[in-house]
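Complex shown without one protein chain; remaining protein chains in place.
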Amino acid sequence: MEDFIWLIPLMPLLGAIINGLFGHVLKGKAGLIASIAVLISFLYSVKAFLMVLDGVTFDGDLFTWIAAGSFQANFGLRIDQLSSVMMLVVSGVGFLIHVYANGYMHGDRSVGRFFAYMNLFVFSMLMLVMGNNLLLLYLGWEGVGLCSYLLIGYFYDKPSAAKAGLKAFLVNRVGDFGFAIGIFIIFTTIGTITYSGIFENVERLVSAGVVTTASLLLFMGACGKSAQFPLYIWLPDAMEGPTPVSALIHAATMVTAGVYMVARFSFLFSYSETAMLVIVIIGTFTALFAATMALVNNDIKRVLAYSTISQLGYMFIGVGVGAYAAGVFHLMTHAFFKALLFLGAGAVMHSLADETNIQKMGALYGKIKITALTFIMAWLAISGIPPFSGFFSKDEILANAYAYHPLVWFFGAVGAFITAFYMSRLVFLTFFGESRVDPEVEKHIHESPRVMTIPLMVLAFLAVVGGLVGIPQFVADLWGGSNHFHHFLEPVFAAANERLHLAHLSHALEYGLMLASVLIALGGIYLAYLMYIKKAIDPDALAAKYKGAYTTLYNKYYVDEGIDAGLLNPIVVMSRWLWHFVDERIIDGLVNVSAKIVMLISLLVRRVQTGYVQHYASVMVIGVILVLGYYLFS
Amino acid sequence: MALESILFWLFAMLAVGGGVGVVVHPNPVKSALFLVVTFFALAGEYVLLMAHFVAIVHIAVYAGAIMVLFLFVIMLLNVQEESRLAGVWGFMRYFSVVLFVALFVQLGYFGYQGFFGAENVPLVRETEIGTVEQIGTALFSQYVLPFEIASILLLTAMIGALYLSKQKLGLGEPARAARVKEALHEKEEAH
Amino acid sequence: MEMASLLNIVTFMPVVGAIVLMMLPRNENQLIKSWAFLVTLVTFIASIPLFWYFDGNSAEIQFATVASWIPFIGASYHIGVDGISILLYLLTTFIMPLAILASWNSITERLKEYMIAMLILESAMLGVFISLDLLLFYVFWEAMLIPMYLLIGIWGGKRRIYAALKFVIYTMVGSVLMLVAILYLYFLNHNYTGGYTFDLLAMYNLNIPFGVQIWLFLAFALAFAIKVPMFPFHTWLPDAHVEAPTAGSVILAGVLLKMGTYGFLRFNLPLFPNAWEYFTPMFLYLGIIGILYGAWVAMVQTDVKKLVAYSSVSHLGFIVLGMFAMTVTSMQGGILQMINHGVSSGALFLAVGMIYERRHTREISEFGGVTRAMPVFSVFFMIICLSSLGLPGTNGFVGEFLILVGSYQSVPVFTIIATVGIIFAAAYLLWMFRRVMFGPLTEKNRSLTDLDGREITIMIPIIVMIFWIGIYPSTFTQKTEKTVVALLEKAKAAQVAYQMEQQREFPVEAQVITDSK
Partner (left out) sequence: MLSIPVHYFLILGAILFGLGVVGVITRRNAIVIFMSIELMLNAVNLTFLAFSNYLNNVEGHIFVFMIMVVAAAEVAVGLAIIVAIFRLRETVHVDDIRLLKW
């Protein structure tokens, strides 16, 4: 395996370098190069995946990266079940989005730059999932953060875009701060940062009593990257980037890095019940919290962004309760249908002259059929309608949550209801009902070109059937099959599963929960149907009735404002005070005072210097007399 | 009183008188002439000290060359008689007398204390020290290096004087000299 | 043996170049510039073999030259390099051609004198890094001040005189105390051995009493802390940087500040290990205060150059932390970070200089949307900012991370606080970047022209270094490793010996001290 896996991250890097250096010459060809680069990565990833399927894994170093004193970090890759799945998702979905972007970004003035960033992102993301040590994970971690920053701020002329990029980077840095300290603790305790080394020495972390601290710090990093409460604030703003970026980075791949990390360190997290509990609590809270914000938002991309945050919360519930495979499974299906949703949203915007307000859409179904159909499939998948992919993965998480604690299941189910509702709202307002489109724009509505619709169709296919690889065991038993996905990932999570002993639910309960999920999803959809198609319930009247709740939700719970007023402004004010008072008054003041004292003294002394030669001469003579006197009379 | 004594006192009084004249006479030309008197008187004292060669050189260099130079410059610059300023200058005049007395007392005390009653040496000895031969031998043997350096010093002074006296003032082109002049005036006014 | 003479040649080549330059005609600007550039470039090229042939497997002083200098007081011309100085030596020769190139068009007045000052400055800086004789070190240390003073004072901005004076007086206050300490050491050595010498290696073997160490340490430390500059001795830096011409800032940030940290490692640690231990908490506090304080104050600056200047305070705080944490990893990181800071901050100043040359202002609010007008510049500027804020894959990350991971082993709490600094590093740099480079292109910036060939030539070596150190730092760390290990071993041994002694004399108290650690 060693002979080709290094090519997998290298190809996108090459693509990034070529596009970065010659993008302005290549122009239209930039997208082609970028797509081919990712395609090659994807094909090699498939090859690697097939080899892993045969039971061949790889863990080896390419070269020494940093070595100083006892610290050593190598450029080493690890291909096992988990990373091969991630590689497939990253390069596969990545490739589709690259193809789509060829159409979406057509005619942009700096496509070369765009595709360079995109390729750089794929490279970083692949490094993130393929690295065999914490530092390489960190490299990919910050690398994707950088690309996210660059791509969000791709339209740098727009102040809001530039601002959103900065916000994304800084919030991520806060998470990385925890991540870094987690690395320090692990290294200090056991003296190595490779996955295999940590795996072997995890007992030392336990006996040193730092396992909970280390886990929580790593999770802090995950919170930042995966937009969990309270570090989720950057993700909605990140929608300022071009839509393919939102699909690739802020839905399918980068934001799931946190889930990947927790899954990767399942053996570590499973040692700390506290850490697991914290993950569950934060995941549950985020799933609900973000879903409520999606209820009232009118920006098609922002609704999807809140939905992403919420879905990530589900994934964390999964990995938090110990159902790592379920979490990763949801990660994968989510990558399919959420990428599809974003790309679909992009296609809608494309046909509506970049309109994002869903209140100005409606009745688009007949005009852009392919987009609408694929979007609807994704909607059904995320709402949890069987047999679409989202149903299986979400259901599995909820079932495991029930086993962990019924309360978690309850909140998850509420979240699922809200999800079904707001997604239906989105779909109904966009594609059905009466048209509210600007008449001027309406004339030009057109279906997107092939290069955009084909990726949509491929993703739609995946969103529909993707869930079938992970049919729950008790269902598969009906025809003697098995949960392939679980089995495949088994080796990675064996150590954690062994320690956790997940409670098994009875088949009856499992069926009951499954049925409940379906009913909940249908309920949500029906409510939306009543409100937005049938108009049986007037949403505006509802909003007017619960004005306080509505405005709070509409203003996203005032979290951004709170952070500005409570954290950022005080820091800025304090910094100004430090600068103007401490630096300029106290320190420079002391320096200047001492200089002034010297100056005062010299003001007196310099009176001696009259400028008259004779005065100087007299002083000289006086000196001569004194010296002579000293010799003569002493 | 021996002839030497008479000559000594005569020359001494001439020298001191000339010196006083140099210092007090307001007219620089007359000061210069007083200085000539002093130089001649001193040459006489040198002769009394049996330093004939030095005496001649002294006349030639000082009275002949340097004094002519002085007078030449005075005439060239057309210097007026100097008028005394009140205040500082009045004080300086009295103060200088104090300094004079102090210096005189010290130097005189030194000479008196050190040499009063010392045995007088004969002016004519078997080995003459003031002769041209003596001095020449010393200069060209033992002191040949200082002698050569002295010539370089003179050369340097000559070049320096030439350079300074050029119209450019060593400051570049005349326009620049004018600028410097202006700047100096400004600075002065600022004071 | 040839390497030793090469070291001498490289060190004094710039001065020889300066002497030749003095004879060149005043008005031939092109000739003067080209000559100065050629000299620095040849110096750099000639210094590469030194790095190449430097044996990283030895902690010894290499390429040493010992010659009698002022025999009757025991001062000798003793130079040589070890793992720490070789990197800084190379950094100096690397930065200088870039600095000359950076002043290609911006210096129009007194070009000849400017270039002479630059060349003399280079020799003096190189001398500081290789002197192994205290008096020789002091001479170079002071000699470097004069050209720098002139660079700021003659070719600087509006308040240049104030800044130049502040720079010199601050530095002098420290170095005068250092001179006193050097003389004290000189006579102390005489008392012990009976001989008179200023040789540093001889001083290393002195066993200085603790009480004396404290004072000597403080005297040396003050000189170096001002140079670093550590909080609260940093206020000369923003002024000097803002007023200095671009090349001056580059040299100031790139090389001069490193002399402070270098001095700590060359003098304070090996000469006064026990005092070092005693003062460690204080310097750790100053280090982390510097990190956060510098970052915060940098964040609210309105002048780009001042922002970069304060960022230096923050970055150097990391180096101080790394040095005083006293682990091999952290100290290696500290040394690497000296190089990184030299490259990255130097590059930041170059970049700021490039836009200053175009707009003649450095106010952040004057800019906006520059990326649209200067796309190539924005790429370079971005990479430099990223390297400065420590993005993995660039040089800044390697140094910072090594410092932090090493420091965590010995001083975890300080390290955690210091790590907060990386958040703010991103904040002030990227915030500045957003305000200057992003947003709509304002009318004033519409006419900005992108980088020309010369400016791209300046940037490319820097970018290469940024990625080289970021991706394969072993080239550099392997040269320092042995030296650092030996340095730490020696210092730790001295510290342990002192503790043992304390225990023998005051068994109870010493017990309490060691327990409380």
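Which chain is which? They are A, B and C, in the order written, and residues in each are numbered from 1.
In this section, contacts are C-beta pairs under 8 Å (C-beta built on N, C-alpha and C of every residue); 3 or more make two chains touch, one makes a residue touch a chain.
All values derive from a computational prediction rather than experimental measurement.
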Quick one: jot down which shown chains the absent chain touches.
A, B
Contact footprint on chain B, counting only the chain that is left out:
2, 4-5, 8, 12, 15-16, 19-20, 22-23, 28, 31-32, 35, 38-39, 42, 45-46, 48-51, 53-54, 57-58, 61-62, 65-66, 69-70, 73-74, 76-77, 79, 82, 84-85, 89, 92-93, 95-97, 99-101, 103-104, 107-108, 110-112, 114-116, 118, 120-125, 127, 129-130, 134-135, 138-139, 143, 146, 150, 153-154, 156-158, 160-162, 164-165, 169-170, 177, 180-181, 184, 187-188, 191
Can you list, in ascending order, the chain A residues touching the missing chain?
606, 609-614, 617-618, 621
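What we mean here is this: only the chains that are shown with their structure count from here on.
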Write down the chain pair with more C-beta contact pairs when A-C is set against A-B.
A-C
Where the CA atoms of chain B average out and where those of chain C average out, how many Å apart are those spots?
60
Would you kindly tell me how far, in whole Å, the mean C-alpha position of chain C lies from that of chain A?
38
Chain centre separation (chain A, chain B; CA means) in Å:
95
Mind pulling the residue numbers of chain B that touch at least two other chains?
none
Touching two or more other chains - residue numbers and ranges from chain A:
none
Please give the residue numbers of chain B that touch chain A in the complex, ascending.
88, 92, 95-96, 99, 102-103, 106-107, 109-110
Touching residues (chain side chain A, partner chain C) in the complex:
20, 63-71, 110, 135, 138-139, 141-143, 146, 149, 153, 156-159, 161-163, 165-166, 169-170, 173-174, 176-177, 180-181, 183-185, 187-188, 571-572, 574-576, 578-579, 582-583, 587-588, 591, 595
Of chain A, residues touching chain B in the complex
612, 614, 618, 621-622, 624-625, 628-629, 632
